[in-house]
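Shown here: the complex without one of its protein chains, the others still in place.
Up next, chain A:
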């Protein structure tokens, strides 16, 4: 009996050991060799520059993580290298649709990151929901994407474009500007900003003296500028994508017209590139939303702070200084890494709820991370800055609003010549 009992005990122990080994083996087997992050970029077309900048930021994060052996995934209790699976959508929504589907159904990516901007993100929203795949939105800032009935969407980086112009409107009002001319692109990103700007100005009893929408691919603003100048505005606000801003500033420079205040969006995100393409003269005394790394966040709870990022970026061999969209791509990566290291499993909704858990208590180099109930990003606010010429010929970015972030005073009206 004793012998039988000991045999039974031994058999049980052997079974338990085998089961334990089996379990460990199964766990090792189920852990993938890489964490696949699928994304798209535009190798050409109207979104190419910004899209590739976002992609570069994400790749920079992946390279950094892989150098340390990968990202720690709590679901598998081990570090796993990251692999970015990326396709070129050429700024085309129809191509993007098939490629997003490719990433979901053929590549079976673990995480799906949207391409740059609202247009190229839009087609992924219903597709991701249909396939129960969480869509990580980086720069698709259209408020229309987010709803309570879609849990498969989360915005990790830039805030809804509708809230961007609030500081600008407040600055205009504070500056005593009464006559505002607005030219904006016929797309969701620019139109929503124009709507917010007009609505905020209306609250102060200001109605734009010139209000005109242009096609997104507009390249010649000369006629529009003369038409706007005829209304004698105190501020000329142009809301467009980068190609629009370059064309607008070039047209303004060549037209010989002068406005007391000129505002464009992208010099605050791509200052070096804008200086190169439009010229420093064209940017002098103009205003923009200064975005990280132009404005610095020294205290961050996650990842590198602004200065550390700039140094690491340069050390990584990049020829140009980092821009806002680079930081957005990187910020997305570090938030995803944090989610993977915290989420108990790899289910898409678990990752989303894990990210929600970081809301309000996390800050990265693009600012405070705060999600709305619908998954929209509400944390970051972009101030207003002016590019003021210096004696050495450079342009200094001076934050002029809000007061809490101001680094100097606005030179208004802008000197002529």
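One rule holds in what follows: a residue touches a chain if its C-beta (ideal position, glycine included) is under 8 Å from a C-beta of that chain, and two chains touch if they have at least 3 such contacts; residues count from 1.
As a convention for this text, contacts and distances are computed from a predicted model.
S.K.: Going by UniProt, what is the name of the one chain that was not included in the view, given "Acyl-CoA dehydrogenase, N-terminal domain", "ATP synthase subunit b", "Amino acid ABC transporter" or "Porin"?
M.R.: UniProt lists the chain left out of the view as "Amino acid ABC transporter".
S.K.: Please pick, from A:69, A:215, A:360 or A:408, the residue that touches the omitted chain in the full complex.
M.R.: Of the candidates A:69, A:215, A:360 or A:408, A:215 is in touch with the missing chain.
S.K.: Can you say which of A:97, A:231 or A:397 touches the chain missing from this structure?
M.R.: Looking across A:97, A:231 or A:397, the contact with the absent chain belongs to A:97.
S.K.: Among A:144, A:360 or A:415, which one is in touch with the chain left out?
M.R.: A:144
S.K.: Using the definition of touch stated at the top, determine which of A:35, A:71, A:86 or A:336 touches the missing chain.
M.R.: A:86
S.K.: Take the complete complex as the reference. Which residues in chain A touch the chain that isn't displayed?
M.R.: Touching the missing chain: residues 43-44, 86-88, 90, 92-95, 97-102, 105-106, 119, 122-123, 125-127, 130, 142, 144, 185-188, 190-192, 213, 215-216.
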